[in-house]
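To start, the structure itself, in structure tokens.
What follows is subunit A.
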Amino acid sequence: MTEYFQDYITVGAFIGLGAVLVLAMLGVASLLRPSNPTKAKYLTYECGVDPVGDGWAQSHVRYYIFGLLFVIFDVEAVFIFPWAIKLEELGMFGLVEMVVFIAILTVGLVYAIRKGVLKWE
Partner candidate 1 sequence: MSTNPPETEEASEDAATPLSAYVERIAAAVGATSASQELDTAKLRVESSDWYGAVEAARAEGLTMFEFISAIDWANDVAVGDEPEDEVEERYEMLCALTDVDQRQTIILSTDLPKEGATIASVEPLFPGAQWHERESHEMFGIAFDGISSDANLYLPDEFEGYPLRKSFALLSREVKPWPGDVDVEDMPEKPAPTGPSTENPGA
Partner candidate 2 sequence: MADWISLPVNWVFLVLALVIAFAGVKVVTSRNLIHAALSLVGVLASTAALFLLLSAEFVAWVLVLVYVGAVLVLFLFGIMITRAPMGREVSLDNERRGLAAITALATFALLAGTSWVAFGDVEIEGVGDPITTGDLADSLLGRYLIPFEIVSFVLLAALIGGIALARKDRSPAEEAERTDA
């Protein structure tokens, strides 16, 4: 087995570990904890009064814009990583390429800021 596969078998094992930790602890706890269900316990908490309306209500869209911005800049960041580790070899040419790349996206950020998209009012 190559190093590479060992790496990712380990990663898989740790992802499993997270799930197992949760399930094991819940399993042990389920043996110890009491269970005394009453109707009131399963009510949604709303400061001591009966819930008004639906708990699932549409919220404001401003989060959507932040999500959108994030996706775009995340993609940008992903492109930067390979470049970053090879910068020495790519030299001035690579540097210029990346600066152009970043600059174009910075225009987008400036646009968003100037349009007041990031304001909450």
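Throughout what follows, a contact is a pair of C-beta atoms (placed from the backbone, for glycine too) under 8 Å apart; a residue touches a chain by one contact, two chains touch by 3 or more; residues count from 1.
Candidate selection criterion: all candidates are chains of the complex that A comes from, given by their letters.
Fair warning: this is a prediction, and the values are worked out from it, not measured in the lab.
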| Candidate number, among 1 or 2, whose chain touches subunit A in this complex | 2
| note | subunit A residues touching candidate 2 in their complex are 2, 4-5, 8, 54, 56, 58-61, 63-65, 67-72, 74-76, 78-79, 81-83, 85-86, 90, 93-94, 97, 100-101, 104-105, 107-108, 111-112, 115, 117
